[in-house]
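Only a single protein chain was left out; the remaining protein chains are all shown in position.
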Amino acid sequence: MSVLSVDDLRVTYSTKGGDVPAVRGVSFEIDKGEVLGLAGESGCGKSTIAGAILRLHSPTTKIEGQITLDGKDILDLSPGKLRAARWTGASIVFQGALHALNPVQKIGDQIVEAITVHRMADEREAHVRAGALLEQVGLPPRRIDDYPHELSGGQKQRVMIAMALACNPSLIIADEPTTALDVMVQAQVLKLLRSLQHDLGLAMLFITHDLSVLVEVSDDLAVMYAGKIVEEGPANEVFHTPVHPYTKALAAAFPEIGDDRFRRRPSGLGGDPPDPQQIPSGCPFHPRCAEVTQVCPELVPELWDAGSGRFAACVHATGAPSLQTTNP
Amino acid sequence: MTDTIPETPAPQLGTPVIEVEHLEVNFKGRVGLVSGLMGHKSVDAKAVDDVSLTIHEGEVLALAGESGCGKTTTARAIMGLIRPEKGSIRFKGKALPRSTTSLRPYRRQVQMVFQDPTAALNPRQTIYEIVAEGLRIHNVNEGPNGESEEELVARALSRAGMRPPERFYLLYPHELSGGQRQRVVIAGALVLDPSVIVADEPVSNLDASVRGEILALLMKLREELRISILIVTHDLGLAWTVADRVAVMYLGRVVEIGPAEDVLQKPKHPYTKALLNVVPEAGGEDRPILHGEPPDPTRIPGGCRFHPRCPVVASGRAEALGILERCNEQDLMLETASPDHEVACHLLPLGEDP
Partner (left out) sequence: MKTETEPIAPSTTGTEVALPKRLSPRKIRRARRRKALSRFWSQFRVNKMGMFGLAIIIFFFGMAIFSIFANKGRLDPTITTNGPILASPSWAYPFGTNLQGISVLSLVVEGSRISLFVGLTAAFISMVIGSAIGIWAGYRSGYSDIILMRTTDVFLVLPWLALAIVLAAVFGANMWVIILIIGLTSWAGTARLVRAQVLSVKERTYIERSRALGGSDWHVVTRHVLPNVMPVIFANTILTIAIAILSESALAFLGLGNPLEPSWGTTIEDAFRNGALTLGKWAWLMAPSTCIVLVVLAFTMVGFAMDEIVNPRIRER
């Protein structure tokens, strides 16, 4: 049963310098109890998707395609119904709880506010629930009266998670939730997210640039580049046996300790992720690709079958249409 | 996947270039006026508490640990940017002088690469000026073989992988990508022909796919120019990729140091083992994760500073082995576990592994 279904999503920002196509046709599905990891670097469009699902972008941003959450067409909802869907249908855990929490409001009150705004309970009940939520995320309930500055980074992130759970959403969108945290705290928060997701049967969209985190947390993994998904499949397969050269480069940045293939062999990609307003022809990755062929600058790839449940938008995928490929 | 890349060979440990001994750096605590009047005393934070290590010629030493462990402070003290309370730093045998002006010749030899390449470049200066700044500060009008300033700048940019260098002279930092900016920072360091480069989290602010390039560049510099590199990082995977030796720090002290293969694969300190356990990887289901946050450098625990969080203590194994009292009460320094591999843990004398 699919909780979130995204079909051919296209998001275009309008700026003074023209239109910026941040997302250019992304489709995926997340079922109940499933975690989809969305990986990519700066400018690939992954955070844009998070905002699009809850329609948090400014009115000048064009969103096309279809987003279905809990059976409802998000892009078609009236403002009132949309507000109701936010937080109760899907909620977001942001990055850097540094700025996401109101510094002059007690954390308990902020959780209560999330509950009462959606009229899920009255104030007294909301307070009780807030305490229970704090306990669920591993914080002592008495901290309900603390201010954000009295909490550490990891603790603040836990509060964010508690807030995200406040209205019993079916989907949690985690946008770089552990990026600013220390490795040990990151591990704690990830463990918490996984156990909550498992216990509550939540669907989760986990967005981050850290591929190794996704491998640990997600069931399926999708890699984005220049506004499109370039490879997707079971997390383990995509990470350990990538097909798309970009995924290979990304995975090489997170070597496993003890793996001699990476010992004293740092490898990376030259150049930069492309400017969304100047996307290269054909396969957008071709200028930086180590396995580029003659057809790549002309052929716009689609997600073709690459075996073992993976799909890759690359001529090297086994399911790609057979072409005269001559390596340069 | 990577079989086309030749491995950069491991060098022998050369002569010591930088020797740090019993380094101590404190940060003064501050008490507000009212608290001071009420009798509260300021508490100093012992950012670096008795650290000794050696950087050898042509080696890559990784200084690893969580935030607040003192690795960045140690690096800055080695650079001479922070004045230590106690301890000595010797460069090629000679102790570091105190005043800023007498430090200048040292600064030619030991250069720094910063975490945020965008912040490290003055947005109003052109690339040429940025790279040439070091030459101007030290009044270098020509190179050792009579090269002009421009030739020196061009050579530094080329060595840092910016080719052709002339194309970048009049550009501004905001016109370059993150990776290129870091290369400019590296070029600015190279222009003075240093013997040591101290790199503070040189790739953590860069996109993941671009990191390998910068790391490969650092390794190439080590190989071709025999530059020693001290990399400060929280990422043990990075240490696995580039480091010859790894030093792990906790709360201001080095708790384990040795060849990367040993420290990262057969750690002898419970903290190192815990850090390695939390490196995310597939199928890492129920690995032991340390509780709590990295503690406060103003309140360093007595005894072994790691004992409140140590899994060996928490699991009762320390008690079973009879060392619990020592863990709780006896502070300790690095001791040799095997040639080149030192660790500061009470398990060592027992020959036990964490």
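Letters A and B mark the chains in the order given here, with residues in each chain numbered from 1 onward.
Methods note: a contact is a pair of C-beta atoms (placed from the backbone, for glycine too) under 8 Å apart; a residue touches a chain by one contact, two chains touch by 3 or more.
Quick caveat: nothing in here was measured; it's all calculated off a predicted structure.
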> Which of A:Ala52, A:Leu269, A:Cys283 or A:Cys314 sits in contact with the chain that's absent?
Replying inline: A:Leu269
>> One chain is left out of this view; which of B:Thr126, B:Ser204, B:Thr298 or B:Asn328 touches it in the full complex?
In response: B:Thr126
> Given the contact definition stated above, which residue among B:His22, B:Arg167 or B:His291 touches the chain not shown here?
Replying inline: B:Arg167
> Considering the whole complex, which of A:Arg86, A:Lys191, A:Lys248 or A:Arg310 touches the chain not shown?
Replying inline: A:Lys248
> If you put the missing chain back, which residues of chain B would it touch?
Replying inline: 1-2, 4-6, 79, 81, 100-101, 103-104, 107-108, 111-112, 114-116, 119-122, 124-126, 128-129, 132-134, 136-138, 149-150, 161-163, 166-172, 175-177, 179-180, 183, 185, 188, 192, 213, 216-217, 220
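In the analysis below, only the chains that are shown with their structure count from here on.
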> Taking the complex as given, what residues does chain A use to touch chain B?
Replying inline: 41-42, 152, 154-155, 182-188, 190-191, 209-213, 215-217, 235-236, 239-240, 246, 248-250, 252-259, 261-273
> For chain B, which residues count as touching chain A in their complex?
Replying inline: 1-3, 5, 7-10, 66-67, 177-179, 207-216, 219, 234-237, 240-242, 261, 264-265, 274-284, 289-291, 293-294
